[in-house]
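Input: a single structure, listed below in structure tokens.
Only one protein chain is missing; all other protein chains are in place.
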Amino acid sequence: MPANHSTAVPVGETSKPRPDRRHPVFRKLVRSWQLYVFMAVPFLYLMIFKYYPMYGAQIAFKDYSVVKGIAGSDWVGWKHFIRFVNSYDFMRILKNTLLLSFYNLAAGFPFPILLALSLNYLREGLYKKGIQMVTYAPHFISIVVMVGIVKELLDPRTGLINKVLQALGFQAINFLGDASMFKSIYVWSDVWQHVGFNCIIFIAALAGIDPAQHEAAVVDGASKLRRMWHIDLPGIMPIAIILLILNTGQMLDVGFEKVLLLQNPINLTASEVIDTYVYKVGLSASVANYSYSTAIGLFKSIINLILLLIVNKAAQKTNQASLW
Amino acid sequence: MKKRSVGALMLCLAMSAGLLAACSNAGNNEKEAGSSQGDGVQTVSAAGEFPITEEKTTIRVMTSANAAVEDFRTNEFTAYLEELTNVHIEWEIVPASSVAEKLNLTLAGGDLPDVIMSMNVSPEQQVLYGQQGIFLPLNDYIEQYGVNTKKMFAESPLVESAITTTDGNIYALPAPNECYHCSMRQKMWIYQPWLDELGLDMPKTTEEFREVLMAFKTQDPNGNGQADEIPFSGAPMANASSTLTTSVENFLMNSFTYAPYTRVYINEDGKVDVPYNKDGWKEGLKYLHGLYADGLMDPQALTQDANQLVQLGENPGTPILGAASGPNMSAVSQLNGSSGRWLEYVAVPPLAGPDGVQLTQYDPYQVAGGQFVITSAASNPEAAFRLADALYDREMTLRLNFGEPGVDWEYAEDGVLGLNGEQAVYKDKSGFGVTQNKHWSQTGPNYRPNSLRLGEAADPDNPLGTILYNETKEKYEPYRVDASMVMPPLFFTTEQTEEIADLQKTIYDYVSEMNARFITGNANIDGEWDNYLATLANMNLDRYLQVYQEAYDANMDAAS
Partner (left out) sequence: MNTSFRNESWQDRTFTIVNYVLVTLLFLSVLYPLVYVVSASFSDSSAVISGEVWLWPVRPTLEGYIAVFQYSQVWTGIKNSFIYTVLGTLVNIVLTIAAAYPLSRKDFFGRNLFMILFIFTTMFTGGLIPTYLVVKDLGMLNTVWSMIIPSAITVWNVIIARTYFQMTIPDEMLEAAQIDGCSDFKFVWQIVIRLSGPIIAVITLYYAAANWNQYFNAMIYLKDQSLYPLQLVLKDILISNDMDNTMFGGDPQDAARREAMRVLLKYSLIVVASVPLLILYPFVQKYFVKGVMIGSLKG
């Protein structure tokens, strides 16, 4: 954190005298009253639209009947969780989901940062602006179209990638016919599509770094590489860590639509994840079994929470930044 | 339960006969009778009579949006209907993408409309909400007012039992749309010009088919000097509810054992059965593996999607696809496409396997249930029912689907031939537009049996309908299985649904996966067959069959 400004003012009391010295907590509350005013409306929003509806989560423990309503539905305890955990492929599905998520997180983490750092050193101008705009656009291409493009590129017969491979003397590879390639295809096409959008936050963070630091470094004779390592990287580390923690909290929610579109009978062992499993079970039982899917959602959330706590703890140890 | 209702039926009939007599005498004096139904609720006129109510009644209808219909509110057919029946429809249009959610939300906490139309209320939902009283049972209304509904039941006998739930009630009306060529979906399409080029006859057995594929591969039928021909390809079925029968085993397996794409059927003992544990299936897999091993089957047939298959067939310039399965030639080419290849792919009649098995799948149940539900919030359920019943009338159905008689369609003159080569019933004169406002474009209850659809006047400029009819009739109908072997649409209880859903998902995916592995040779058929059967047993195949059997028995009892 760029805290090199030296102002010689001593840390001292604010200029507002407080007669009430009884309750230190009360004092603190009153002192930051304006901050509470700021927080008031967002807090209200949170309560009304996020916390109040949480009573609905209890249907994970009930047999929800639309007619009986949430309160009137029968209590069944852990029935839905047991059903899920006992399902034939549970372990494999859980494993696939975790592996895919970890892979996605790990691969997706460095590239937006690298891109932002890279762009930072381009000369200001049309080229730089053009690149930023182009890389940001693919994010908006719909999943269906994107998967279509990926399939076309990887087609063993007509796809660009295989044409290049063959031109270089290699054999054509049937990418989608190989179960072990599924996760890589998924992850790298994700990185490819979203890197431009995801790097925006880092560009903004870099823009917030005091240029005086760079000036000083140049004067000291530091090369660009060193400046990047010593100034830029630490400058965005806090936000990178925070994003990492936040992403961990969403880990098991790996994109279901995209997985579904890339699945085929051959890669199914590697590609079935929790959300696609729930979707398919729900398809043939078209009464929306809210209870079951809520229970599974709860299951995922708890795992997400545990992962988030672990990563946050680790982040706290590094003293850089953490959620709390 | 059924015995009692026969007596009730007699009583009802007698009563309605009496009512009819009374009403036709009473003429316009029906307002007094109306008070017995509650304030302001109109009495409904007798069965078959219009207008339905003396004064305008309003019915709130929730329906799915239809991109082909500009605005139901101002639609010409709506206006015609309202004038005829004196029933005003208050529309609530739901975006097509949110039909399922909207349905559930409405049932959960929104206010119910009078009628839910064209929102695909599933059999499970019908049972669930019907039994809870949210959806009204329609049996009595059908009895009392269902003039056209009864005619429909008489002409298409399978409909009534298909829409009756296990407790004997009908909670939702269907929109039967019999598509003759769709009733036999597992076809194979082969590129005729290549057969001609190489002087080959249409194969009749699996061995001949294999030889033809070999000829395609080695004799360069597209004449470009390169061995770029792909003799046989396909695309796996997207999921258990898909009807796009492009998977490599969909057609060919039926030469070894009966293999409907739904993977479930009724065997000779009248029991629920599945095809994928039979010896015939094993032999079929060996045959397919043979095709794969000899390079006659495109490896991508096991991984690509339907779009890629069409791309294969529509390869720009030189044709490269020899044969593939599908419900019609749109699976391998673009209908009315500029390449014209869709006319050159012709159907292959079911092949005779080494043991003489020669079958094709049959689906006589094209009922499209769940299209019209009357809810407990309806202020005048009789009027709502009569509205639906009216639409089953042939002329109303034609108006609903095509528009104005004389302008958008007309009854066929004598001598004009229909798709089935016999005297046609009607002629379609409407063009295909993006959006129109003259008709409802298939929304709502309407009745299009084979007698109507095949009675569409054949159009020489548009031969598709005739072609499909002929291909199906001549090549497939002789081999189709008996209707008694076909699993009818069933109504499951919630517990049954849950259990079956879990088991089905696991088993279905496993079978698909093993198919792919056996065919590619990744798993050895002889060596691993027992393992495969054992795994299926582990996945509780027996329990699956058992639950299915219970549901089947319950449905059959209710229907008899």
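Which chain is which? They are A and B, in the order written, and residues in each are numbered from 1.
Following the convention adopted for this analysis, contacts are C-beta pairs under 8 Å (C-beta built on N, C-alpha and C of every residue); 3 or more make two chains touch, one makes a residue touch a chain.
Predicted model only: the values in this text are computed from it and were never measured.
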Contact residue for the chain not shown (choose from B:Gln186, B:Gln442 or B:Asn555): B:Gln442
Interface with the unshown chain - residue positions in chain B: 65-68, 92-93, 95-98, 101-102, 104-105, 108-110, 177-179, 182, 243-244, 307-308, 310-311, 314-316, 327-328, 330, 334-339, 366, 368, 432, 434-435, 442, 448, 453, 462, 464-465, 468
Hidden partner chain, residues of chain A it touches: 1-3, 5, 7, 9, 11-12, 14-15, 25, 28-29, 31-32, 34-39, 41-43, 45-46, 48-57, 59, 70, 115, 118-124, 129, 131-142, 144-146, 149, 152, 158, 160, 192-193, 195-196, 200-201, 203-212, 214-215, 218, 223-225, 235, 238-239, 242-243, 246, 249-250, 290, 294, 297-298, 301, 304-305, 308, 321, 323-324
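Operating definition for what follows: only the chains that are shown with their structure count from here on.
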Mean-CA-position distance for chain B and chain A (Å): 42
Parts of chain A lying in touch with chain B, wherever the complex brings them together: 65-67, 69, 83, 87-89, 148, 151, 155-158, 174, 176-177, 264-269, 272, 277, 280-290, 292
For the chain B and chain A complex, residues of the former touching the latter: 100-101, 104, 107-108, 122, 124-125, 128-129, 132, 134, 236, 239-241, 299-300, 302-305, 307-308, 311, 494, 497-498, 500-502, 504-506, 509, 512-513, 515-517, 520, 538-539
